[in-house]
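The structure's right below; bear with me while I get my questions together.
With one protein chain withheld, the remaining protein chains of the complex are depicted in position.
A and B label the chains in the order they appear, each numbered from 1.
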């Protein structure tokens, strides 16, 4: 097995060991056994840096299901390496942090680390796979591990709710994405992403469906509007999990997918504008909502959604590089660069902020900003980290957030030239940035400034232990370090990743010139940042005054309401479906049988276009025959509408005798005789039972009920007539009765053909018929006896 | 003639279906009765009407009507009588035991 695969599967293998380690070594926190793996993997992936810097991709293949051509193709280029480093790097810090966050003895640590390793392996699989199906498999595994981690404190209702919500939404998206993958593979003839990039696909009819289906997957996973609703509820997970999955890595899988498939899809402007607009709407709406939240984690959740929207919109705009490279090949490349850079920066500052929230929660017992305040002096280190993270998030210099935010503005400003309406892009981006500034400020000020309120806190607040602080400090240092010397990343990480996203636009020899600096002169971007600062402060000052705006939005309008309601609808729908279909009443089943019979028969008749209609054999009509027919119809109608039983029974008898007359007319003497006898006995029997049976219920059924029955019965009648007509008019086969005509006398020595057929040619059938009668008689006898037996018991 | 019979058959089937879908047991039994009449006439009509002498070799006719549908119908008449009788006794007995001939009232609990 190639080493890359070993690295990819290593977390799974360790996950198998963890339960045993947890069970047998109780003295040491099990996290310490887990910690070395992400560190080792991080170092291992660092070793690929050199190849990637040279724009050399490394790939390896391991067959999985050869018969279906499914294999684990691993491909390491700038993009996947960046993600692999994030996953293992942040992963190491999160594991370290969790060792202090989750206490030994109190929690089910074994489970926690199994899930976490499961996630780490799955996420590595997503970013390293070059095969669509294996990518999908790992993708769904991340959803499952996320589900398990959110439900980690499973005794809480909110945890279970959040877990189910995230699973249903992301898995639904995942399944649609699978459909998209399959469509893409049909269009391109391969599941290998690399090969797909070299296949022209745009003309294929499945191209656009595939595009949208895949975007469904990406948008649900990366919590884009309108699917973002699962992410705030996912915050019920332990904070290290939120920091890791729901801000730094898993939610970026969608972004990864968009970036990865950009070379395939970006030639289509549908792709570009769908992504850019969805991203911008998400950015704006979520940053607006984030300012309203009172739970620190909720603020960060909405902030994550909005930042993801930012990155997504950048990738969308970046796709324009494939359209307009003739203007100047670097115009839209800056968008891709900004996306990659911001993705990295976001992982650092948001990771540190989540850990800060974890610390605050851990040390004060609450995350509610209405109870917090004045922690600056009590928790100075935490405060410093929070300040650095927030300023970076708000996009202020000298932190790394500022650099990528500037690039974001540049990209949006460039995009406005594409079309006349595109002017809204930079405006929306700017407004969203003001709200970003606002919630960043609220986050810090409400927690650390103001008055310390010890009486509403569950615990006496104090600074966190050093072990818990290491991870956020490392991330905060990174924020500052990248802020000051951003160009350490440019050649080693950013340029190769941009090269991977814009695969095919450049050759490796055309070295990408990535240079990031703080100062570009007095550009529009700078003024936009200053504007953000000013308006942000203004909004912050006046926040209590305009806060009411949020209450204008009714709960019933929200997407969450829609989600919850859809369960109610589904439940209700399933119930009414069940009660309608499985009534247990024979009548309902009869209706199904009749309707499906009619539908099927008519469909089959309609499907067959050709009929040989031959009406030459029609027999003549006499007046008395018409009279008889009218009499039958009239008697039949009487049975239906009769109010009294007697009328119904008598008219049924009338129908029977009329039928017997018809038998006479149609040269069937035996039938006429039998019919007369049977009809007489039947009527007698009816009248006998009539004495015992209750009167017709006088209760009128509803008109709808009768009408429905009437429609169905008329349909059945018409169908039967049509079939009868077709069967009569279109003769397909010769009658087989000639045999009987010829042989009745020779073989059976009888002259009445009907009788001979019954007792001789088909004698066994008649025997069985007698058996049926005997069984019926036995049944009747048994029923009558049954009563007697019971009466005796009494 | 056949066309007229086809219409009559359609009417019989319509009425029979309507009665089968009602909720009173007696009506349902009457419905089955009508249904069998309809089926018998259908079979006979399909064989062709009045195209020859009755199927008795003694007639010495050149053509006879198709004897096979008649044999089938004869069987069917007898069987349908058996079924009707069984149904009637069933209805009578169940009315005595349960006290209703209404279909909805006979439904057990879920």
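Throughout what follows, a contact is a pair of C-beta atoms (placed from the backbone, for glycine too) under 8 Å apart; a residue touches a chain by one contact, two chains touch by 3 or more.
One rule holds in what follows: contacts and distances are computed from a predicted model.
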Exercise. One chain is missing here; what is its name in UniProt, given the choices "NADH-quinone oxidoreductase subunit N", "(2Fe-2S)-binding protein", "Fe-S cluster assembly protein SufD" or "Succinate dehydrogenase hydrophobic membrane anchor subunit"?
Worked result: "NADH-quinone oxidoreductase subunit N"
Seminar exercise, completed: Touching the missing chain are A
Problem set entry | Candidates A:54, A:103, A:542 or A:604 - the one touching the absent chain | A:604
For this session: Sort through A:171, A:347, A:720 or A:780 and give me the one touching the missing partner chain.
Result: A:171
Exercise. Which residue from A:65, A:456 or A:711 sits in contact with the chain not drawn here?
Worked result: A:65
Seminar exercise, completed: Given A:460, A:513 or A:571, the correct residue touching the omitted chain is A:571
Seminar exercise, completed: Residues on chain A facing the left-out chain by the touch rule are 64-68, 133, 136-138, 140-141, 144, 151, 154-155, 160, 164, 167-168, 171-172, 175-176, 178-179, 182-183, 186, 570-571, 573-575, 577-578, 581-582, 589, 592, 596, 600, 604-605, 607-608, 610, 612, 730, 732
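Everything below uses one rule, namely that only the chains that are shown with their structure count from here on.
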Exercise. Where the centres are mean C-alpha positions, what is the separation of chain A from chain B, in Å?
Worked result: 53
Exercise. In the complex of these two chains, what residues of chain A are touching chain B?
Worked result: 584-587, 590-591, 594, 617-621, 625-626, 629, 632-633, 636-637, 639-640, 645, 648-649, 652, 655-656, 659, 662-663, 665-671, 674-675, 678, 681-682, 685-686, 689, 692-694, 696-697, 701, 709-710, 712-714, 716-718, 720-721, 724-725, 727-728, 735-737, 740-741, 744-745, 751-754, 757-758, 762, 765-766, 769, 772-773, 776-777, 779-780, 783-784, 786-787
For this session: Write out the stretch or stretches of chain B touching chain A in their complex.
Result: 1-27, 30, 33-34, 37-38, 40-42, 44-58, 64-68, 70-71, 73-75, 77-79, 81-86, 88-93, 95-96, 100-104, 107-108, 110
